[in-house]
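Attaching a single structure in structure tokens format; questions to follow.
One protein chain omitted, others in place.
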Amino acid sequence: MQLGLVGLGRMGGNMRERLRAAGQEVVGYDRNADRSDVTSLAELADKLKSPRAVWVMVPAAVTDATIDALAEVLGEGDIIIDGGNSRFSDDAPRAARLAERGIGYVDVGVSGGVWGNVNGYALMVGGAQEHVDHLMPIFEALKPAGDHGFVHAGPVGAGHYAKMVHNGIEYGLMHAYAEGFELLSAAEMVTNVPGIIKSWREGTVVQSWLLDLLDRALDEDPDLATLTGYTDDTGEGRWTVDEAIRLAVPLNVITAALFARFSSRQDDSPAMKAVAALRQQFGGHAVHKR
Amino acid sequence: MQLGLVGLGRMGGNMRERLRAAGQEVVGYDRNADRSDVTSLAELADKLKSPRAVWVMVPAAVTDATIDALAEVLGEGDIIIDGGNSRFSDDAPRAARLAERGIGYVDVGVSGGVWGNVNGYALMVGGAQEHVDHLMPIFEALKPAGDHGFVHAGPVGAGHYAKMVHNGIEYGLMHAYAEGFELLSAAEMVTNVPGIIKSWREGTVVQSWLLDLLDRALDEDPDLATLTGYTDDTGEGRWTVDEAIRLAVPLNVITAALFARFSSRQDDSPAMKAVAALRQQFGGHAVHKR
Amino acid sequence: MQLGLVGLGRMGGNMRERLRAAGQEVVGYDRNADRSDVTSLAELADKLKSPRAVWVMVPAAVTDATIDALAEVLGEGDIIIDGGNSRFSDDAPRAARLAERGIGYVDVGVSGGVWGNVNGYALMVGGAQEHVDHLMPIFEALKPAGDHGFVHAGPVGAGHYAKMVHNGIEYGLMHAYAEGFELLSAAEMVTNVPGIIKSWREGTVVQSWLLDLLDRALDEDPDLATLTGYTDDTGEGRWTVDEAIRLAVPLNVITAALFARFSSRQDDSPAMKAVAALRQQFGGHAVHKR
Partner (left out) sequence: MQLGLVGLGRMGGNMRERLRAAGQEVVGYDRNADRSDVTSLAELADKLKSPRAVWVMVPAAVTDATIDALAEVLGEGDIIIDGGNSRFSDDAPRAARLAERGIGYVDVGVSGGVWGNVNGYALMVGGAQEHVDHLMPIFEALKPAGDHGFVHAGPVGAGHYAKMVHNGIEYGLMHAYAEGFELLSAAEMVTNVPGIIKSWREGTVVQSWLLDLLDRALDEDPDLATLTGYTDDTGEGRWTVDEAIRLAVPLNVITAALFARFSSRQDDSPAMKAVAALRQQFGGHAVHKR
């Protein structure tokens, strides 16, 4: 089927390639003319037959502006898909805005990162059943080859919601491995940390794709000596904890992993300064002066 | 090669089977005569040619007694292997005790649970290089078929140490998935929690064997309605946190997972009673009376 | 000076009393005519000379409606004070709305609970310097007798912000004592838990007003046997953690205390059900069936 695709960066560009390889017809638009198949959103709309489906794959900061611009050139019966990292709570307002023009809206949480072009993209979809049904050829082309990697998670917003929770879990998983790595590294009697990690790739309870990647990273740099612990976060972890607070769900593990990222970006901890100051006050304990 | 195997319960029995299928010669002993190949440890020792290797696969509580009994019937140049869930700190004293008689000692952390007979057992080994080299045919027969699943982690104790950390990580991983499951279950807009979990099995960052098992559990019981959250712990999680405290390693994620198990076994929280009492005292906030 | 006071419940009623005892002139309004000095907001406005100051002390859910109704009967140069438990982020929009009519706005976080009438109310104030200066006689009458208990924390919103953080800290403090209480209660060798708590009231590092209250609660019920651990939360704790997430501040202790309240309200933990299900899958570990 035909698909308009707006945003041809690393993710969008790879997705165009995978879709075309699967025999789908893609008209791509990007601000960067070198990548773009058309020169404007209007031309993109012209090249697609009604009902049109246009997938938006742009940074979260410009998603709303892009969708609103698209709405100007699309019409009744068309569908806009947001495959970017939007916060789920942005989805329902967008859907309502588009519904006023008769335009459908589907949100898709996409996982797979830089590996998606090879392995396929895991898709978590939110939207009306009829819209999802209509778009199935696209989803089939993008998803991994096996039985899994696609879910219709619920109404509009549920796709990004599922992806948000996926990423929250990801924080917790990574940090569990990371803590184990640190403990092994600290233990006097353990002489072969990378070998232990590698051995776990088969036959253990902790085997996973993330563990494979950790082994890969240790193959390249056995002590991780070339990098620092400074680690960004891209929003989904924070949104996950915000939701846990809203819904009164105790989320100790994922929150601890999020807070560890915050700490990793501090040169010094203001809280620990206060603790040091208190210990000096009541106990005369030595502090470390600047 | 020849191996004596003491303890033919679920794990030991399956290991005997797997070893024999790989062409190794196993003489098994168990208190339960129905399973046993010999009637005593002395007969077991008699049936093995020197230098003998005897693998002990008994509950942790009786491991020391079993090893000491074995030491009476073994001699100079023989090797005892403990494949049970011993605490790593028990290994060095045992090795020292056995060394006085010229008997070698190797500790092996074994992962694989009820799946090991089919998939192979992941083995984390601690001990002297010469002992490990001597035992390689046995390790090769037990380990999974692929490139991984075996490591010589360091000197005596390092095998159980690696297994301990493996289990600590396992606590964190399980709890990360569990928190995600709970959050999805609480979200109003998510209509298909088991479908989301299932979809993650391919193409996502969170794919893993544990995730496959969670999907399997949800296939059998989509709301996990038939069971309670009461969850035991078998020691390795506690030892992991004890070690983190000894080595001053911040282990927030794994510890949170351990504490959640403790909470799961409490009918009510004494700490929260104290919080409720305090709130009543200073704010007149309502408490829930028994 | 003159003060209008809207809302004469437990807090507002006590504050009217304390203000009058200090020689301030208070005109109070409450929907409940038995408590009210006037029959309407309009009558309240009539009884006050310009520039009027009206303190709103109503439940957070009706604060905005009350302020908007007040704005109809007040005018240029008057000041509205919100002393309720508003979220700090509600303050700036209110101030902007009122500024259009020339009405000033001051937010006050009030601590002291049921003890405030005796000990005075601690006041954390946000707003313009001129408004705060004008209201000082009121603040002086309400605050405790000593050197402390009042702060001009910053511009509009800063008063509620400071109160929010105060309450977040309160969560952490209470839970620290609560954990200590639980550990003492679990220890075999400790025979006198209430006695230990009581002894700490003097000469120790942990002495505090909250500890005094815990001792008081244990005097009434040494094992806290009459109540359950079920504990509500009133919003400030959640807002504190939300802010920590927004500002990337690692807030492990306060968040753990908040999550413990969430857990206290669950009959069973969905997360721990998932952990139990996983352990059954990979290890054949027994689960507790419903």
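Which chain is which? They are A, B and C, in the order written, and residues in each are numbered from 1.
Here is the rule we use: contacts are C-beta pairs under 8 Å (C-beta built on N, C-alpha and C of every residue); 3 or more make two chains touch, one makes a residue touch a chain.
None of the values given here were measured: they were computed from a predicted structure.
Asker: Decide which residue listed in C:K47, C:R97, C:H134 or C:K198 touches the omitted chain of the complex.
Answerer: The one listed residue touching the chain not shown is C:K198.
Asker: Which of A:E182, A:E202 or A:E243 touches the chain that is not shown?
Answerer: A:E182
Asker: Tell me which residue among C:R31, C:R101, C:H148 or C:R290 touches the hidden chain in the full complex.
Answerer: Reading the full complex, the residue touching the unseen chain is C:H148.
Asker: What is the set of chain B residues that contact the non-displayed chain in the whole complex?
Answerer: Counting only chain B, the missing chain is touched by 205, 238, 241-242, 245-246, 248-252, 255-256, 258-260, 262-263, 265-266, 269, 271, 282-283.
Asker: In the complete complex, the non-displayed chain touches which residues of chain A?
Answerer: Touching the chain left out of view, chain A contributes residues 10, 113-115, 174-175, 177-179, 181-182, 185-186, 209-210, 213-214, 216-218, 221, 224-232, 252, 260-261, 263-264, 268-290.
Asker: Can you name the residues of chain C that touch the chain not displayed here?
Answerer: Residues of chain C in touch with the missing chain: 88, 111-113, 116, 119-124, 126, 143-144, 146-155, 157-158, 161-162, 165-173, 175-177, 179-180, 182-184, 186-187, 189-192, 195-196, 198-211, 240, 243-244, 247-254, 256-257, 259-260.
By our rule, only the chains that are shown with their structure count from here on.
Asker: Need the most distant chain from chain C, centre defined as the mean of C-alpha atoms.
Answerer: B
Asker: Rounding to the nearest 5 degrees, give the angle of the rotation that lays the CA atoms of chain A over those of chain C.
Answerer: Answer in degrees: 180, to the nearest 5.
Asker: Since chain A and chain B are copies that touch, just let me know if over half of their interface numbering is common to both, same, or not, different.
Answerer: Same: when the shared numbers are divided by all numbers used, the fraction is over half.
Asker: What whole-Å value do you get for the distance between chain B and chain C if each is reduced to the mean of its CA atoms?
Answerer: 47
Asker: When the C-alpha atoms of chain A and chain C are each averaged to a single point, how far apart are the two points in Å?
Answerer: Roughly 38 Å separates the two chain centres.
Asker: Which integer distance in Å separates the CA centroid of chain A from that of chain B?
Answerer: About 33 Å, centre to centre.
Asker: Pull out every residue in chain A that's touching 2 or more other chains.
Answerer: 205, 249-252, 256, 259-260
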